[in-house]
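See structure below.
Only one protein chain is missing; all other protein chains are in place.
Now for chain A:
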Amino acid sequence: MTSLPLTLTINGHRHELEVDPRVTLLDLLRERLELTGTKKGCDRGQCGACTVLVDGKRINSCLALAVSHDGAKVLTIEGVSHGEDLHPVQAAFIAHDGFQCGFCTPGQIMSTLGLIAEAQAGDDPERIREGMSGNLCRCAAYGGIVEAVLEAQEQLAKADRRTAA
């Protein structure tokens, strides 16, 4: 299969790549770039375990052919924290036990970042539940996930206010 050139900025690092056009963004991350934090649960866009941010928007990376995102900025779970300093969303998932087995967690956290950026759900738990329903959790840690989203939003808003002031 002829490879195609592809440039991606992943977690702030620029990658110049030659890629088989069949390769999905998910398999590129996992199998070629050793960014295995992003998970494959269904490979059909049905479970959300592979959620990443592409140019700031959450997508199912299993449904994205890598070469169709030439020039894109990709954020994966590996790029969310700053070393040992967890992002407020990550800290909130731990504090509210928003996971058990942890397999869907990278996708849940990326989806939360996307949801907060979309600014459509506000602090309405019903809308948060709806907005997070593309990410399945078979352990069913859903209650903790909603609490984590609410708390993280509040922390981020406080931080924004501090920055503004």
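By definition in this document, a residue touches a chain if its C-beta (ideal position, glycine included) is under 8 Å from a C-beta of that chain, and two chains touch if they have at least 3 such contacts; residues count from 1.
What we mean here is this: contacts and distances are computed from a predicted model.
Going by its UniProt record, the hidden chain of the complex is named "Xanthine dehydrogenase YagR molybdenum-binding subunit" among "Xanthine dehydrogenase YagR molybdenum-binding subunit", "ABC transporter permease", "SpoVR family protein" or "MlaB-like STAS domain-containing protein". Of the residues in chain A, those that touch the hidden partner chain are 1, 20, 22-23, 27, 30-31, 34-44, 46-47, 49, 76-78, 80-81, 84, 86, 90-91, 93-95, 97, 99-106, 109, 125-126, 128-130, 132-146.
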